[in-house]
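Of the protein chains in this complex, all but one are displayed in their positions.
Read from first to last, the chains carry the letters A and B; within each, the first residue is number 1.
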Amino acid sequence: MSNALLDLRNVTIRFGGLLAVSDLDFHIQPNELVGLIGPNGAGKTTVFNLITGVYTPTSGGICFDGDSVAGQSAHQITAKGIARTFQNIRLFNSLSVLDNVRTAFNLHLEGGFMSAIFRGKRFQNEEARVRAKALELLEIFGLDSVADLPCRSLSYGDQRRLEIVRALATQPRLLLLDEPAAGMNATEKVELMKLIRFTQERFGLAVLLVEHDMKVVMGICQRIAVIEYGRKIAEGTPDEIRRNPKVIAAYLGEEVSHDA
Amino acid sequence: MGIRFAFFISLIAGAVVSYLFTGHPEPSWTVAQLDDYLLNILILMGINVILAVSLNVVNGHTGQFSLGHAGFMAVGAYASATITLLAGKSLLGLLSPLGLMAQPCLFVTALLVGGISAALAGLLVGIPSLRLRGDYLAIVTLGFGEIIRVVINNTDTLGGARGLSGVPPYTTLGWTFGIAVFAIYIVGTLVNSTYGRGFLAVRDDEIAAEAMGINTTKYKVTAFTVGAFFAGLAGALYAHFIGYITPEGFNFLKSVDVVVMVILGGMGSTAGVTVAAIALTILNELLRQTEQYRMIIFALILIVLMIVRPQGLIGDIGKLLPRKKGGA
Partner (left out) sequence: MNELFQQLINGLSLGAIYALIALGYTMVYGVLRFINFAHGDIFMLGAFSGLYLYNWIKPLTLGWPDMVVAVLVLFGAMGIAAILGIVIEKLAYKPLRARPRLTVLITAIGVSLLLEYLGQLRFGAAPCAFPTLVEPHVIQGLGGLRVNSVQLTVVVVTLLLLLGLRYIVMKTRMGLAMRALSLNPTAAALMGVNTSVVISFTFGLGSALAAAGGVFYASLYQAIDPFMGVLPGMKAFVAAVLGGIGILSGAALGGILLGVLETLVVGYSSFLGIPPGYRDAVAFVILILILLFKPAGLLGKTQREKV
């Protein structure tokens, strides 16, 4: 699939003796909402980390929009257009809500260190522009009223949303969400589903969702890939996956997360 | 309102202070008599403020715990002394057409040389230290500080263990105050810019910062370099104030002195460390008669502070509060 936005071919990674991911073939098209599921320890977060440059594959290739990104550092990959959120929320705890978003604008900042020291007209304009855009983003997600509060004071759900806003500030074309429904109750999950779909449409993104909650995954994903023990065992539409015997077997006897 | 503004207010501040405290209608370029006790304390205060603010860039704002700051101060001190003392006569000769401005020009050159040499040292230290975390980084920076000290100790042109004496007394309160204001302004405004928020992001969560497109390596190296630059300026000021520098004066204990200021003031708070630097200079003076008690008190301050209030006096919270488990 040469017109795929994200293209993983034969990706394998070993940690010492442990084969965490093996021979993974996986693609995402622009504007697709794809889900990645699998039992605990299947390697979902490892795949995430491979795509975002935290890990380097032992073998195989990862291409984003035609460019190889395997082995690049995380910030270089983000610059290419891939952004992510984290399973355990990783906000910048000492900063305000607004500043959390501002930091993510650094990527597209024209002026750097020198500009910040000399503070000319161009710098002033850029600062104002960044602030305005950050507030705009926050407003879309309903967080502009708390912009100056420390991000630690936000509720869990709001923090998750802030993480998404921050990721969006890097102007990605592919957004990776790592278990965004973790810790949410049924109502919050419904909100989340709407939020993800809204984000995808509003910003024209491809989204890769790693999630345990079947309702969320089945509810919004256009396509789902299932991995077990580091290998892809199935791929298809939610309906196909629901009926796939291999998938059922992989989950058989395992507690799939309930609604709260 | 950047560096040009900073220069401007620093110049004004320096001139005003100079006039107020030395009472001449124009800034005098000589250090006041050594029995002008208060003046000396104020100069030391200014130097300590610059040291604290500069270390804060690395330790406080960027969260990279450096224990070798005295090394950068040493580089600045010795490099600037090389200009004024070792090459001073010939350079002054070169500059003589400038008349009265010759000496200040020489001093400015010496200061710049001191700052830039220290910045280069900061670059050299920063680069290998990058991939190290927490306590390892601390020990390595300590090691670098020691290496710098040993190298100076073994270099006869720099006076070796006997040190360099006769460094011309160019430092005045005006210069010190001006540069202190400059440092505070530059660091303070740098950190508040969007670019500057990147430092804090690196401190709070390096992995998340990288994921948001921030080149953490570049930021850490920049922090070290900027911190070292100002430490070098402080060292240069110090050398031209005291007149006699030895490698022992820039040892680990000196680094600890600055670290205490930064911790007391709250890592990451420019205002806090400034106040702490001033307070500790005063404390040092009060305890001057009893050098051993001074260190005992410092040590107790550190121990008690870590248990009771790790965020310092006016602290930003930063890295010193307990964090939730689970990856953050």
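Keep in mind that, in the parts below, contacts are C-beta pairs under 8 Å (C-beta built on N, C-alpha and C of every residue); 3 or more make two chains touch, one makes a residue touch a chain.
Here the structure is a predicted model, which is why all the values come from computation and not from measurement.
Enquirer: Of B:I9, B:A87 or B:I139, which sits in contact with the chain we cannot see?
Expert: B:I139
Enquirer: Decide which residue listed in B:M101, B:I282 or B:I303 touches the omitted chain of the complex.
Expert: In the complete complex, the chain left out is touched by residue B:I303.
Enquirer: Hey, which of A:F64, A:F86 or A:F105 is the one touching the hidden chain?
Expert: Only one of A:F64, A:F86 or A:F105 touches the chain omitted from view, namely A:F86.
Enquirer: Since one chain has been left out of the picture, which residues of chain B touch it in the full complex?
Expert: Contacting residues on chain B, toward the hidden partner: 65, 128, 131-132, 134-136, 138-140, 142-144, 146-147, 150-151, 153-154, 207, 252, 256, 259, 263, 292, 295-296, 298-303, 306-307, 310, 319-323, 327.
To be clear about the criterion, only the chains that are shown with their structure count from here on.
Enquirer: Show me the residue ranges of chain B that touch chain A in the complex, using the header's touch definition.
Expert: Per the touch definition, chain B meets chain A at residues 1-5, 186, 189-190, 193-198, 200-201, 203-205, 207-216, 222, 268, 316-318, 326-328.
Enquirer: Which part of chain A faces chain B closely enough to touch in the complex?
Expert: Contact set of chain A toward chain B: 52-54, 73-75, 78-79, 83-84, 86-95, 99, 102-107, 109, 111-113, 115-120, 123, 126-127, 130, 166-167, 169-170.
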